[in-house]
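Worksheet for the structure shown next.
With one protein chain removed, the remaining protein chains of the complex are shown where they sit.
Take a look at subunit A:
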Amino acid sequence: MKVIEARGLRKEFVVRVKAGAIRRQKRVVAAVDGVDLAIERGEMVGYLGPNGAGKSTTLKMLTGVLMPSGGDVRVCGFTPVPQRVKLARRIGVVFGQRSQLWWDLPLGDSFDLLRHIYRVPAAEHALRLDRCRDLLDLDAFMQTPVRQLSLGQRMRGELTAALLHGPEILFLDEPTIGLDVVSKQAVRGFLAELGEKGDTTMILTTHDLADIERLCQRIVVIDHGRVVHDGTIQALHDRYRSRRRVIADFDEPIQTDIRLPGVELESSTGTRLIFAVDEVGPLISQLTQIGSLRDLSIAEPEIEDVISRLYLSS
């Protein structure tokens, strides 16, 4: 069953550009320019794109914050803006850069208020809160006013706040932005576990590709408001022919003329040879024959490389 369906989703903004001392020219800019998306229940989708690509704008249209300028969109069977209140009960949203907690009140008070806002039965609420307290270690700062929390603590609070009503879809807009390594791990681990249970659909925007590698099987890449890739990470590697690298160090300077199918010599500097390869096996058996091999390492293709090639090419 599809929980999110968008066809030809568009959002245009009118911007006024300076055109002389006083004169301003109106220009229409499409922040989202015809996005198609179909997401099944339980999927974890990474939504990527460079700054200004239209990621946040898309999320805001899916959550009912912004009115689309064009196209069709259904989320949980609702049309987001006209049915905003009904939809709000079924989704959870975390904006990394914007708090949804009550700034001057203890964290625990925010959770209590949210229970009333979402009309969650007390027992159900307590159950979910207990789980989050456990997994996200909230107990140490439940009584601390939100304004005094560290960013990492606050983000754990935001995640909990978005989950207390048991949403079907969780929208995460840069949930790990600005966090230290430990907090990032905590947030990722928590989301991974939530995803494994399979009943929560997650859409995640991020600039930290480690989030994506850890959490998402599917990625949708958007640039200039259009989808430029929709599929698995593997498909992206295949499409850009990103290959593993074999780095071989020899005891003495070496020249080589190895010719194998799917193997390409990338660089040769004295004692070090670097190859880009499809298959590692045949190359290694050759390398051991051409000289005295001191060290050998194999580097997996970096998702960063692929994504940056994708941004550059689109």
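Convention: a contact is a pair of C-beta atoms (placed from the backbone, for glycine too) under 8 Å apart; a residue touches a chain by one contact, two chains touch by 3 or more; residues count from 1.
Throughout what follows, contacts and distances are computed from a predicted model.
The complex appears with one chain absent; UniProt names that chain "Transporter" among the candidates "histidine kinase", "Transporter", "3-ketoacyl-CoA thiolase @ Acetyl-CoA acetyltransferase, FadA2" or "Electron transfer flavoprotein subunit alpha".
Among the residues A:Ala30, A:Leu105, A:Val228 or A:Ile247, only A:Leu105 touches the chain that is left out of the figure. Only one residue from A:Lys2, A:Arg84 or A:Arg244 touches the chain missing from this view: A:Arg84. The residue from A:Val17, A:Ala38, A:Ile117 or A:Ala235 that touches the chain not shown here is A:Ile117. Looking at subunit A, the residues touching the absent chain are 13, 52, 56-57, 60, 63-67, 81, 84-86, 88-89, 91, 93, 95, 97-100, 102-105, 109, 113, 116-119, 145, 173-174.
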